[in-house]
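Dropping a structure here in structure tokens format, bear with me for questions.
Complex shown without one protein chain; remaining protein chains in place.
Up next, subunit A:
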Amino acid sequence: MKLLTLNFLTCARRTCKTSPSSFPLHPREAELEILESELNLVFLRNILPRLMWSELRGIGEELGLPSLPESPPSREDLVTKPSPAKPSSVTEPSSVEEEGGEGEEVPSQTAKDLHRLLLETTIKEGKLVCGNCGHEYAVKEGVANFLLPGHLV
């Protein structure tokens, strides 16, 4: 399971819905795996404002990952700033325009780091624990089990 997904999952128990401590779920005894995928800049830009950043930082810490900056990157931080006017931009304005135009934005290191963290870092085995009720959701082969026994629904 991607760390992205963990930033949106909550405890499934009805009685936990209203409790702030039912999010985020806390990974325990987690075995991580990196699964590489193609970076999608437009998706990162789309999802960025929806992330709960301080919770993401906290989870990163719990997993022993390198610590994240205190505040989230901005959308502008995701693209490499066009380098200040090079001689070529004077001689070939048309090609520069093409590059600077649609589609050709270059992901910054920040975008690459964010992609690595959210979409490539996955929990392969372990469990996710609710901070409110303590219920444990097992993760096996990357799949978390959210089935609740009837009396907890």
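Here is the rule we go by: a residue touches a chain if its C-beta (ideal position, glycine included) is under 8 Å from a C-beta of that chain, and two chains touch if they have at least 3 such contacts; residues count from 1.
In the analysis below, contacts and distances are computed from a predicted model.
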{"item": "Protein name, per the UniProt record, of whichever chain is missing from view (\"Williams Beuren syndrome chromosome region 22 protein-like protein\", \"Queuine tRNA-ribosyltransferase catalytic subunit 1\", \"RalA-binding protein 1\" or \"Rab5 GDP/GTP exchange factor\")", "value": "\"Williams Beuren syndrome chromosome region 22 protein-like protein\""}
{"item": "Identified contact with the non-displayed chain, of A:Ala12, A:Leu32, A:Val79 or A:Cys133", "value": "A:Ala12"}
{"item": "Missing-chain contacts mapped onto subunit A", "value": "1-2, 4-5, 8-12, 14, 23, 37, 40, 42-43, 46-47, 50, 52, 119, 141-148, 150, 153"}
